[in-house]
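Here the complex is missing a single protein chain, while all its other protein chains stay put.
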Amino acid sequence: ALANIPAPQASTIDYDWILISGFIIVLTQVGFAFIEAGSVRYKNSQSIVIKVILGLFLTILIWWLFGYGFSFGYDFQTNFMGGTKLGGANWEANQFGNDYTNFVFRASGAAIAVSVLSGAAAERMTFLAWSILSIVYAGFIYAGLAHWTLAKGWLTTLGYKDFSGAGVVFFAAGVAGLVVTVLLKPRRFRFDPNTTLQFQRHSPIYIAFGSILVFAGWLFYNGGIVAQGANSKYTQGLVAVNTLIAGATGGFFAFIIRYFQYETTSLVALSRGIVSALVAVSAATDDMKPWTAFIYGLLAAVFYSVLAKVIPKVHIDDPVEVVPVFLGNGFLGIFLSAFFDTKAGVFYGFGAKLLGLQLLGLLIIFVWVAFFVLITLLILKGFGVLRIDSETESVGIDKAQCLGEAIVFANQIDEAPLVPK
Amino acid sequence: ALANIPAPQASTIDYDWILISGFIIVLTQVGFAFIEAGSVRYKNSQSIVIKVILGLFLTILIWWLFGYGFSFGYDFQTNFMGGTKLGGANWEANQFGNDYTNFVFRASGAAIAVSVLSGAAAERMTFLAWSILSIVYAGFIYAGLAHWTLAKGWLTTLGYKDFSGAGVVFFAAGVAGLVVTVLLKPRRFRFDPNTTLQFQRHSPIYIAFGSILVFAGWLFYNGGIVAQGANSKYTQGLVAVNTLIAGATGGFFAFIIRYFQYETTSLVALSRGIVSALVAVSAATDDMKPWTAFIYGLLAAVFYSVLAKVIPKVHIDDPVEVVPVFLGNGFLGIFLSAFFDTKAGVFYGFGAKLLGLQLLGLLIIFVWVAFFVLITLLILKGFGVLRIDSETESVGIDKAQCLGEAIVFANQIDEAPLVPK
Partner (left out) sequence: ALANIPAPQASTIDYDWILISGFIIVLTQVGFAFIEAGSVRYKNSQSIVIKVILGLFLTILIWWLFGYGFSFGYDFQTNFMGGTKLGGANWEANQFGNDYTNFVFRASGAAIAVSVLSGAAAERMTFLAWSILSIVYAGFIYAGLAHWTLAKGWLTTLGYKDFSGAGVVFFAAGVAGLVVTVLLKPRRFRFDPNTTLQFQRHSPIYIAFGSILVFAGWLFYNGGIVAQGANSKYTQGLVAVNTLIAGATGGFFAFIIRYFQYETTSLVALSRGIVSALVAVSAATDDMKPWTAFIYGLLAAVFYSVLAKVIPKVHIDDPVEVVPVFLGNGFLGIFLSAFFDTKAGVFYGFGAKLLGLQLLGLLIIFVWVAFFVLITLLILKGFGVLRIDSETESVGIDKAQCLGEAIVFANQIDEAPLVPK
């Protein structure tokens, strides 16, 4: 299978556009850091920011060494993973493509997947276990998925459709997150019926700041996928419009639904609704009309709201709500695209073939991701390094391991020497 | 009247440039959220972020359904509002323009107006009233103004000049804000001579973070207006230089003036001065020399400083200072451009014709905005949903309605079970 980016004339590829998108995806990590620091308890907000940044850095490094080659290298007709272009070797920039530009965009995309996953590790996983999981996930598990789909591999050739990664980026990260949070077990006393602990999030406004930032970043991320020069200016605009409408719809309706569920006006629901809808719409952003993006946003809000209520009921402790937002809505997006795709969907008279392919794709992603994440975690557990100890958990990772609190208000007025008495 | 964007050759329009500008305008909403969360009392900082995001989302949705068509649709020679291109119908991307790209940029611009307005609703308006006002303002009131001016409508044809919206975006939002804050009445005890309440802002550094972010965003916003290809590279650069110089001048002198007013070095004055000058210079950023931008910035700082002192004296309670920054400096910018415009201004020997047109424009904006905002608010008041109840106001909207505080420092150390005694 061909495992390279498509090869238009050099002059018609907007390399600047792709680079700018890649750079802004790095900026988007500020958004993820805000979201996750706001979603955990204050005593662990510093540690989760460390996890976000470690995940970003290890992804960049492992993608340079292996991930980019595994994804976008030549696979010698094995259809499994690429084997060239490892460690920056033989990267090219000519009329057939630009590996440097492509690396910046794709490694940044991989970092999004890892940032999602870091939410599932919140408040419980050790830094060592997290670092190893990041490397395995970005460098092998995700790189494989990317080879089969984003790099025009066998799954895409078969007919599976996924515009910017609702399946391979977000659903996959959600599956990994589910395995992680289940294996880690809930935070201490989280579902203890006798506890008085409230597990309050550090800051809803941090979650909101981060979510708007991620919204803006997503416009670049989705935009960066479409880069074929002047001919595709229609598609670039359409993708942006659909991203805007879906995000706005998802946020608004998640807010409204939460109000009817709990009679509260929740900034957290508003924020999660945005990201949920962005995940769902990423399945087919270039191939839908704006009113379809509205429907995606609306259904994403419903799906998020239901899952966010169900997940804690089944005693899955998911502090950053990775499962409802990413697993749930990654599934939803890929599923819906089987119906709404204007060139192959059920609603446009093309029958159920795409539906079958989309479900097959989701199944393959689920099995591949769950299997390897599970093995990785079991090994880490076997070595006793998976979860922080109880004392650290009680005190908080920040105080126990990171030299203190995330925000310090001590004023340390040193008046005495000024006023000799 | 023609109600479409101008129609150069497709190849000379920088669609990427416009899209990037539009995307960054969404990012700028993080800035507005920071500014407004920092400007209100802590107990309402979560609720104002909700208002900013609700305003953004409702603007995107109503602009898709109506606003874009009202502004940039064909008005059948009525000169009132457009009636085509509603709900994404018949949007085109060809050599005459690109509705998708234009929507992203223009809807994001409309969202700025609504964000400004949300400041006037701070700490007092219900979410329901705010949502309805956002929809009416973005979808009808602002869309009308945009049709008459930005879409090359009758007011622009007449000769009224407004580069990126000092009048129709910022002065108009300021007028709406004045009506809103007067109708809402001041916060409880705000002007009570016996109160010991201090009405302290939540965070000056949040205001500063947000204002620098808005400064950067404004460079994109003003830049996005100029998009006619290689021929206009001079203008794009000039606009950026003028925006930089005006913002820096405004911030610096507002800081200096505040020092002489109150002998304090105020980060809030520094931050407000930036935005004040950006508002003023938006009247004619493409048609002035850098030293004119300096004068705009200086006068904006003076105007802001005077108004910020006067407004509370006349018992108008304006927590986010919408009236001095936007109404005041929107007026100033349009007024000054009648003198400084290099192609039609008094100082360049073109007489007072532009002055008359600019004042006429401001008058029309004032009447149109004030009238419809007033009616909307009176209806909301009639239904008893305009203002939050006294108990909510006393406790704070965050605790009363939004599940608690904006930032939670509870550490919840659960030591007991660890150390059985």
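Just a few scattered comments:
The first chain written gets the first letter, and so on, giving A and B; residue counts start at 1 in each chain.
Here is the rule we use: a residue touches a chain if its C-beta (ideal position, glycine included) is under 8 Å from a C-beta of that chain, and two chains touch if they have at least 3 such contacts.
Everything numeric in this text was worked out from a predicted model, so none of it was measured.
For the chain left out of this panel, the touching residue among A:Phe127, A:Trp154 or A:Phe189 is A:Phe127. For the options B:Thr78, B:Asn94, B:Thr157 or B:Ser394, the residue in contact with the chain missing from this view is B:Ser394. Which of A:Phe72, A:Phe103, A:Tyr142 or A:Tyr234 touches the hidden chain is settled by the complete complex: it is A:Phe103.
In the full complex, chain B touches the hidden chain at residues 14, 16-17, 20, 24, 41-43, 188-189, 197-206, 208-209, 212-213, 215-217, 219-220, 223, 230, 233-234, 236-238, 240-241, 244-245, 247-249, 251-252, 255, 264-268, 270-271, 289-291, 294, 390-391, 394-396, 407.
Within the entire complex, the positions of chain A that touch the omitted partner chain are 10-11, 15-16, 19-20, 22-24, 26-27, 29-30, 33-34, 37, 45-47, 49-50, 53-54, 56-58, 60-61, 64, 87-88, 93, 98-101, 103-104, 107, 127, 401-404, 406-415, 417-418.
Just so we're on the same page, only the chains that are shown with their structure count from here on.
Distance between chain A and chain B, defined via averaged C-alpha coordinates, is recorded as 32 Å.
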